[in-house]
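Shown here: the complex without one of its protein chains, the others still in place.
A, B and C are the chain letters, set down in written order, and residue numbers restart from 1 in every chain.
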């Protein structure tokens, strides 16, 4: 019953096997390995973007920070939601990598709203040289609250950005889970909708620690490479990143794993709903925010369930007080774990 | 005959096995895994430093940049040699992570000389608030030219730094190779000699991508943690870094591997010497800089040897012109490879 | 009828005279001039702070940015209001000088509220190493909307900051106007209330371009000096900054000028009130935000009045629509200008 995070589960066996296969003899370092050539080709094909520049880094924060720094001047501001990972969970990494850009929060509690985005952009940069200048729009798909933007929603947000000639970044730490939900193509969810740079996350979906950053327009590819090296995110033994990503692409492991995670989450959501539990946010992919009485949380914890309370504290207070949990499923969650969890809720 | 770099060879099988063992069930992320607790304890024991703060990162540049940034204010300057990796090979990462500190070069062609260090420190900061302020001294052990500082040499450099109350960093990307050469204890080569922070490199010695950063005085431990996170170098699935380092410590794999690499290099050096070849730098550990006629380089390349020319170009020019090569051995270099290489030199 | 800004008016004649007096022979540069010694002593006396470190810079943004950078680590966040000059009007200078710190907005439309500050601080830094760390609280006195914090209000905010061991900065670009309003001592409004660093603004109050930064605790004085030099804000011909500040202190020119500006604003406010005009913010010092019908604004502009509309546009729309203006008085505003302006309002 481990639902604390999709980065706490094990690496998929196919990935370990791929690492073992890659561990043969010598290979050029720093991304010049043959496996990376294959990875680049396959990602271009997958995204229907033959010119795209493709790079691997090992953490989601690296992907986000390097991409945003490449899109953003230090005197600009990034538009994101108040719950964005880049705002809340990266210890000012975007500010660091961009050389001191600002993040401007588009009001809201989960998904970014196009009208709110437009209003926020309008309010910024009315002061000429004095104020922060408008910079990129950053979306997270799946959002940090487990929601999935529809294609129409992404297109609407990108249209607002385009009205102001602002580039769009998609933090795709859970890209695969979103895509499994929407059942569209990677191209549909990115460049066809107006996204300029996207991270294609693997770490939360069965890899050991690899994210691809895809610059759909390769114009700033060399700048990205320099920023990656200077940020200490260029790996000498790069083949072990390449091998993970290749395994991820092989037989669509990325999609299979995401579907498993989403399916587990859907089962969990169904069971909770059946038990009369509501949700603070729409459980669209592999993350749920159910709202349950404190006594249920206490029972679950006593039974060994592991997850984070998103509001309130486990101990003390009214046993009937409703507290929100965050439950996250990865590919490895078993039916048994879900069933056992639900058995304690009823 | 692959002598291009010690980061081009395969990962040691014991490391892959450890990764597989670690891949079981759930584990807390971000360094809170149980394996890391074990790693921390063992490194403290190995370094005879029970209070030391121990952190893992995935690249040598991350280790160097984060350590130096923690030791150095943006208005200070780091003292290093003109051939230091931090100066030549990190695309200004130390300047980036430190927020714009300077690197001041202590003249020399390989090891740092204590008298030259003193003279360079003296020349700096004679201008009050106007000039850069004196900052940390950074040594590389093994040096970028394959030399190993003796304990007395390290002590002499640290004594100069101490005269000016400057902290000392040791870039230990090849720490194990140096230690295998000196046959001393990690404590002897670090804090007993006056080193404040050291990186204990694994990537060039059989790991996939892990370096430990050891703050012998833990006073700035929390600052280091914040810098690591903000630099996007804190891994969510940290257990896979921990597992590599644990395998490295198990049965002294770090020392066994370094001894294998050094032994291969020694055989290569002996054979080259026997063939009348000289060296541009003293071949103390696992890296050689032999000086051979162009025709020999051409013959070796034709035979499939892979390594970098450190001076000159393979093609054109006088066949007898002496060109320096850089040959690096890792743990996986075989006697056969050495013998074949030498057979082409004679 | 020029009410656009208190930095658009002329320099006070006593200041020009002081510059001429200072222009005699040679003087040591970079703050080592004898006039600065006098300035330092007098400011220490004025603030009843014999140990305070006192520095001069030439712009308000320099004062704010250098002070905040000295108080704030790059991984921290500064708490300020959404209308703070440091947030809206400095093109990310605080982010730049601090090396990438964040600004966290305490909700509100003018003055910072202690309860809102506490709630905002509480919400921040609940994520350990992942989120921004809590940093300084920054107040603007007079606020950017023309309000003046009472001593009790300052004390209440500082008490909240102290509960979390956070330092407090006071942006005193209009320090003198606030003090003229409160009729208290500089010590009362700063360190006795809990302020750690304050800027004592001169530029908006009759100087050419000088702000004093006063570190009431001198512990970080040398760091401030290095940051000032490195930010290119240390003047070689420093005596001309010193001379301005000395003139400002002579015979309390700072207070006389502020009283003149406040008195002009009060007359303006009284007249507007008499004409039935309301205010968007409390006109406490030398800045007013009256809300008047568009037709009145049009009439005033036609008559040559110069000021900024804070909401809406002069042209088009309903003539009766209420639009907010920002009117600012400096020491040089005449009774005539006020009377003429009011004559057009009636």
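The working rule: a residue touches a chain if its C-beta (ideal position, glycine included) is under 8 Å from a C-beta of that chain, and two chains touch if they have at least 3 such contacts.
Everything numeric here is computed off the predicted structure, so don't read it as measured data.
In the complete assembly, the contact with the undisplayed chain comes from B:92, out of B:92, B:150 or B:340.
Contact with the chain not shown here comes from a single listed residue; of C:10, C:107, C:128 or C:251, that residue is C:10.
The chain that is not drawn here is touched, among residues C:275, C:306 or C:339, by C:306. Of the listed positions C:218, C:231 or C:312, the one in contact with the omitted chain in the full complex is C:231.
Against the chain not shown here, chain A presents residues 30, 73-75, 99-100, 129-130, 133, 223, 225-227, 229-230, 234.
Although one chain is hidden here, its contacts on chain B can still be listed: residues 74-77, 88-92, 95-96, 98-103, 105, 127, 129-133.
The set of chain C residues touching the chain not shown comprises 2, 4-5, 7-11, 13, 16, 19-20, 23-29, 57-62, 64-66, 90-93, 96-97, 203-204, 208-209, 226, 229-237, 240, 306.
In the analysis below, only the chains that are shown with their structure count from here on.
Because chain B and chain C share one sequence, their contact can be compared position by position; here over half of the interface residue numbers appear on both sides.
Of all chain pairs, the one linked by the largest number of contacting C-beta pairs is A-B. Inter-chain centre distance (chain A to chain C, centres taken as mean C-alpha positions): 42 Å. Chain geometry summary: the mean Cα position of chain A and that of chain B are 34 Å apart.
Looking at chain A, one finds that residues 90-92, 96 touch two or more other chains.
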